[in-house]
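Only a portion of the chains appears, each positioned as in the full assembly.
Chain nomenclature is as follows: A and B, assigned in order of appearance, with residue numbering initiated at 1 for each chain independently.
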């Protein structure tokens, strides 16, 4: 049975979405893309530095990966909308990972500006992937204004703390009518597997792979973990039991 | 005229267009997006937009991130 992820009407060949930030070199990005098998990667919009040679876009194009420009660093709806529009000009996609953060310390999303920006971008024809906190009510509002996915955080960006509040992620998944992408907080493979077991449709991560001691190895680990978590979710896990239950026959014991 | 390009003040001949500026500033216009005074300048308008003294131009592109 096919189990492809479909977002905004598009099929994606992988449930692992990669951020390209934090990688020490283009070489590492190239290895990570190959190892992860990802089909969608985020990029950021920044001032052109004429001195830089080699563009991340070439590497991404070489792997046939779809682009998801983000609005990282934006603090207001206005900045984020403008950044999204510039991204659309630059890389010719109407997909955008919407980030509107409240400050540079926590990098946490600002619910009010985020919702405002999402509404404006949807009206402007964008396919909006909002990076949001784990509030089920905000996730609901983001869907109501027309976002094509919701991307709640598991923990602060780059913290590697995993999923601090699985209960909220479950609440978001339970009522979601668009794909739920666990975004931010993943530190290791079991975090990614857990996200999928909670019912998320995909996982977005960057630092966990790009800043690992061996990025390519961790990329394979994450791809396997996302697949494992998805399969476990579909396979229907055994219920948790307070008490033990024998897995060997309790009859037919020899009397020795 | 004086323009502020990505935060740097630069002198340009009066009447220069966005297209002129980009050609003079960047090795390629591939993957480039432009904002003039906080408004997006679509690629299709670059040749026709005449710049004015004091304007702030942002030349952006996609880099690794997120």
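By definition in this document, a contact is a pair of C-beta atoms (placed from the backbone, for glycine too) under 8 Å apart; a residue touches a chain by one contact, two chains touch by 3 or more.
All of these numbers come straight from a predicted model, not from anything done at the bench.
Although the view holds one copy of each protein chain type, the assembly as a whole is A x4, B x4.
Basically, only the chains that are shown with their structure count from here on.
Here the spacing of subunit A and subunit B, counted between their Cα centres, is 33 Å.
Remark: subunit B residues 6-7, 25-27, 31-35, 38-40, 42-43, 58-66 touch subunit A in the complex. Considering their complex, residues 19-21, 23, 29, 42-48, 50, 55-57, 67-70, 72, 82, 85-87, 89-91, 97, 99, 206 of subunit A touch subunit B.
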